[in-house]
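Next up is a structure, given as structure tokens.
With one protein chain removed, the remaining protein chains of the complex are shown where they sit.
Take a look at chain A:
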Amino acid sequence: MTQKYLLSIYQPDGEVPPPEILDPIMANLETLNEEMRAKGAWVFAVGLHPPSTATVLRAKDDDVLMTDGPFTEGKEHIGGFTIIQAADLDEALEWGRKLATVLNPLSVEVRPIAFA
């Protein structure tokens, strides 16, 4: 029996790094995704557009309120995520550690998925 985990990638808002920095990172990320697939850990992975492209909706009475921008104020937002399956937290943390190493200096949050 395996458990699914969400590996959220937090990145600072602002300019996207230039290609000479970003390209090798993306290549390493793809290599890691391949490794995850080969080991049967990979479930799903995405990268997101910046938080400035987000729209927030919330139901109120009979209406749904709409606001521009991400839900939380802050200097960092989720820039993407990977979903993996693992036997236990140690195994999930091992993947999380690899992801954080590839994406250095970004933070990776590992969180168990309750249902899907």
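Keep in mind that, in the parts below, contacts are C-beta pairs under 8 Å (C-beta built on N, C-alpha and C of every residue); 3 or more make two chains touch, one makes a residue touch a chain; residues count from 1.
One rule holds for everything that comes next: contacts and distances are computed from a predicted model.
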From "Beta-ketoacyl synthase", "Iron complex transport system permease protein", "ABC transporter ATP-binding protein" or "RNA polymerase subunit sigma-24", the hidden chain's UniProt protein name: "RNA polymerase subunit sigma-24"
Of A:Gly40, A:Gly74 or A:Pro112, the one touching the omitted chain in the full complex: A:Pro112
For chain A, residues in touch with the removed chain: 3, 87-90, 92-93, 110-112, 114
